[in-house]
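All protein chains of the complex are present and in place, except for one that has been dropped.
Chain naming follows the written order as A, B, C and D, and within any one chain the residues start at number 1.
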Amino acid sequence: MSVPVLEVRDILVRYGPSVVLRVPSLTLFSGEILALIGPNGAGKSTLLRVLGLLEAPSQGELYFSGQRVLWNADILYFRRRMASVFQEPLLCDTTVFENAALGLRLRGADRREILNRVGRWLERLGIAALASQQARTLSGGEAQRASLARAFVLDPEVLLLDEPFAALDPPTRESLLFDLDTILRETGTTTLFVTHDRSEALLLGDRLGVMMGGEVLQLDLPERVFATPATEEVARFVGVETILPGKVISQERGLAVVGLEGTELEVLAEHSPGERVLVCLRPEDITLSRKEDPISDPSAGNRIYGRVRRLAPLGSQYRVVVDCGFPLVALITKQSYWELSLKEGTEVIASFKASAAYVLKKH
Amino acid sequence: MSVPVLEVRDILVRYGPSVVLRVPSLTLFSGEILALIGPNGAGKSTLLRVLGLLEAPSQGELYFSGQRVLWNADILYFRRRMASVFQEPLLCDTTVFENAALGLRLRGADRREILNRVGRWLERLGIAALASQQARTLSGGEAQRASLARAFVLDPEVLLLDEPFAALDPPTRESLLFDLDTILRETGTTTLFVTHDRSEALLLGDRLGVMMGGEVLQLDLPERVFATPATEEVARFVGVETILPGKVISQERGLAVVGLEGTELEVLAEHSPGERVLVCLRPEDITLSRKEDPISDPSAGNRIYGRVRRLAPLGSQYRVVVDCGFPLVALITKQSYWELSLKEGTEVIASFKASAAYVLKKH
Amino acid sequence: PTTRKAAAESPPKRAIILATTTSTQDSGLLDALIPIFQRKTGYVVKAIAVGTGEALAIGKRGEADVLLVHAPEAEEEFMAQGHGLHRKAVMHNNFVIVGPFDDPAKIKGMASAAEALKKLAQARMTFVSRGDGSGTHKVEQSLWKKAGIDPKGNWYLEAGQGMGEVLRITAQKRGYALTDRGTYLALRKGINLTILVEGDPALQNFYSVILVNPSKHTRVNRVGAQAFADFLVSVEAQALIKAFGVKEYGQPLFYPDAIK
Amino acid sequence: MDLIWEGIRQAFWLILQGDSEVLRITLLSLQVSGSAVLISLFLGIPLGTYLALARFPGRNLAVSLVNTGMGLPPVVVGLFVTLLLWRNGPLGILDLLFTPIAMIIAQVIIAAPIVTGLTIAAIQQLNPQLRLQLLALGASRLQLFWLLIREARLPLLAAIMAGFGGVISEVGAVMMVGGNIKGQTRVLTTATVLESRMGHFDLAIALGVILLLLSFVVNWALTWIQQQGRPR
Partner (left out) sequence: MDLIWEGIRQAFWLILQGDSEVLRITLLSLQVSGSAVLISLFLGIPLGTYLALARFPGRNLAVSLVNTGMGLPPVVVGLFVTLLLWRNGPLGILDLLFTPIAMIIAQVIIAAPIVTGLTIAAIQQLNPQLRLQLLALGASRLQLFWLLIREARLPLLAAIMAGFGGVISEVGAVMMVGGNIKGQTRVLTTATVLESRMGHFDLAIALGVILLLLSFVVNWALTWIQQQGRPR
């Protein structure tokens, strides 16, 4: 399965004086789904344009199935083996059907096949009823669906998706996500998938890349990226809300004691005593209990006393910011929320296991 | 606080033969934040255009602060007390600063004030560094921020936001969401807020409207909409993933027994025996345990045996589809996932309290 | 019918390019003559109505086969330089001096055109000149010379246009102008101008036909040009010229010169 | 003003009785200007699209030249073409001077820059991302060209109308290279000039009215296509 399909070497994209993209090396392997996340302006869309052979990088080389891509007439041949869904659904000023059929028409597909494939995808994306509507009268989400249909009907070898579900309503998004997972696996389509939604990235991605400031800072299995972010920025970006600077006091066989302002924490880490480190805590790994309660889980080794500062419902969960001298963010279930009857000001104990913390060397 | 600011009566919007919006009555009260959710094409953006006095409805009346809005020259006066953020950030072909300053310039604000306010908002939205960049070279998220800045600098009485955070990266989105909450409350800005993100709607909304097919199907406190959806469609839309048709077998003082295919469930309901009903179960209210485990929570009255069919990581939680003869969707924490060591095919017991189910009359 | 048949059977003849002045076209004379010639001989005539200067210039370059122009001095020079093969008088018409009905300069009835112009110049009456080097302009210039005046100043307008436009400008400006009688007659309905001076022999306007010298320019259609020139001086054409315009204006516009 | 009414009356009279001379002149006008516009489209739209999308040094100069070409004086064009087609000129052997083909050549020189210049503006006004999107869908260069044309059809139709308007109404060049020869190269504009020079203002106006009617019919058809299904 590890046949490279699309490869990039030493790529640099400059707009005027500013370098927007700098990727020393990146490979998309056959059949994999590579998810890409990163803050706004990180260069994700730019990378997609370069990989889609739509924008020649200021320098660097691209390879498609091992062949060096030269920016000449052959490029059409490579482009036709790919399909892109742009962040903004730029539809042509014609009907939804014609928009979805466009790629096939450009490839000279016959009428029957076009009717067939386009019909199937419009159906799947829930816009079959809008087939003959003018594309420019579509709602935001409908337009995005049309733009998805336009790419999916092509059944490409490589699919480049730029936040393809951002404007979709949640039920559609979820069902499409599962559908897509199945379809992409079945067809073995190599996919690059830019998203701002961590769960989408986790669900679809075989690997996950994190881009910032034009560079790919980490590229690994999704769980690994989330569990062991490479840098403080990545950690913050992948949802580690609590990052505490401290100093290793002692370490023995992987169990370290880190001193923070006021408290000490027991964490799993290989760092030597004296090293300055960052302790990363994911909100969902923190358990809250009332002061009066007996220790609910003795294996949760670390306990910090604090006071609820802020409470926010997130649908099925609650986000709680606890003031422990420093802000500590916890995510608790609705159930716990009711059981603990939390309010702003409530005194709580936040506890977490030594294995839940992830320790980063401070630079 | 219940002074009506924007009122709509018997509004109808027709495009050609199709009715896209039909709202008999809707009121925005002073200082409230009304969140609006609904599937793609429901008419949300259309409603916003009508409320923003940008599109005259085919029929119906609008009142602003009690004054009937007539579609004449006065409309400018009303429009200038509002600000809209469109779904698509349509920026003018000039710099980011000029885009953000546009509304103030149109109102003849003086240079100092413009510099001040625009500067502050560009800062807040993290695009101060891009102030002199051409708007059309912005990335998707940057453009959306510019479009937000353009509206926020106006400090309007009424703010109409159409999926304003869809293209923002998660950290920005979260911090902005909290900021916005604070700011809107402080300034008492009346806000209508369209979103596809349930947690956003819950967090910001004082009330929550659900639109479908051009109509507002339910309008209530957000928790109420989520807990007691008015119809099956609304239920599905607000994230009730399991909806089971059944028949009430017996009912006594609000505790009913509903018969489904194969099993019986104990639920809180006032429906009479014999009535056909739908039992709604939210995934986060369902607890899973291994067959061998002792009953973990005796108060979870209903227990259903099944087999894990599908498992999906959603960041801090896992979504589990359990096959119990019918598909049952549960949302569990990462912790439970590890403790239960679930795999596809694992036999599990799904349990939930009688109070967790919500029963709807079947039509 | 027989001639038409003959024309149709013989190999197609090369078209003749006739360069002439606008006055012959604007008066409608060419439209009366050319179809008859074409029918008779089977030639196609391409009549290009341009300024006299342009007609002579393109004749010099061999771009036309035959010229019908009215600028005797320039024609003589053209012949002297060897650009022309033959030159034959075809017809003449008259120039007249026109002006407003109230005639503020009081030149009405004067016998000498030069004297009349002198009077106009002294009174600084608006005078509109063709100013385009045309035959008419050249006659006007020779009259000024005769009067001993170098016309300059606000009152002397050089229009640089055709006769019709000059007459309209003259009417608009309530001025005086030198014009050929034919154009004046054709336009008099729309303009408030009347004939004030006429009959001076110096006011005669001679049209000649010139064959362009084929020895200088090989592509000149010598035979066709000759046929057309011959036609113009033929009895038939001369009679046509004599009768032309009589019905409409009660007097002829041109007087044939080739056959007395 | 009465002359204008008289002219309009006469125009309709000429049309109604189907005056064969007027019909011939009108048809020739349409043929000459129609052909010229068609040829200009074939030249101007591809060239304009190229100039709109390409980046090369000197591009701005090229665009300026095209835009200047929108104001090529018909008289100068006429003179230039005349010199080219003269018997003794470089293309003299073709013997095209004073033929409809010469008129078409002159009008192409007038209309092509108009079409090109307006095409440049029309294509540049499109969202630049759209081009990338179409390439991503697998459009070849030629297909991209057609699709962009389709997207910009509104201003392109205006460009066609401006080009057509420029040549159907033009008199300087056709007069010079066509010679206004009756039955051969006389078109509506040269006939109008002739009639007005002959003092037949009513007839001149009548011919002008016919010219405008012709122009209106053509433009009405193009406008109809242009304004089909415009958004609210």
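Going forward, contacts are C-beta pairs under 8 Å (C-beta built on N, C-alpha and C of every residue); 3 or more make two chains touch, one makes a residue touch a chain.
Since we're looking at a predicted model, the values are computed, not measured.
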Given that one chain is not shown, which residue among C:54, C:75 or C:140 touches it? C:54
Given that one chain is not shown, which residue among C:93, C:161, C:208 or C:221 touches it? C:161
Which of these touches the unseen chain: B:103, B:141, B:209 or B:246? B:103
What does the interface between chain C and the hidden chain look like in terms of residue numbers? 50-51, 53-58, 131-134, 157-161, 165, 168-169, 171-173, 192
For chain B, enumerate the residues touching the unshown chain of the complex. 49, 52, 54-55, 76, 79-80, 82-84, 86, 88, 90, 92-94, 102-103, 106-107, 134, 136-137, 150, 154, 160
Since one chain isn't shown, list which residues of chain D touch it in the complete complex. 1, 3-4, 55, 60-61, 63-65, 67-76, 79-80, 83-84, 89-90, 114, 117-118, 120-122, 124-125, 128, 152, 154-155, 157-158, 161-162, 164-166, 168-172, 176, 188-189, 192-193, 196, 201, 204-205, 208, 211-212, 215-216, 219-220, 222-224, 226-227, 230-232
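Note that in this section only the chains that are shown with their structure count from here on.
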What whole-Å value do you get for the distance between chain C and chain D if each is reduced to the mean of its CA atoms? 35
Would you mind pulling out the distance in Å between where the CA atoms of chain A average out and where those of chain C do? 89
When the C-alpha atoms of chain B and chain D are each averaged to a single point, how far apart are the two points in Å? 57
Would you give the residues of chain B that are in contact with at least 2 other chains, written as numbers and ranges? none
At least two partner chains per residue is the criterion; list those residues in chain D. none
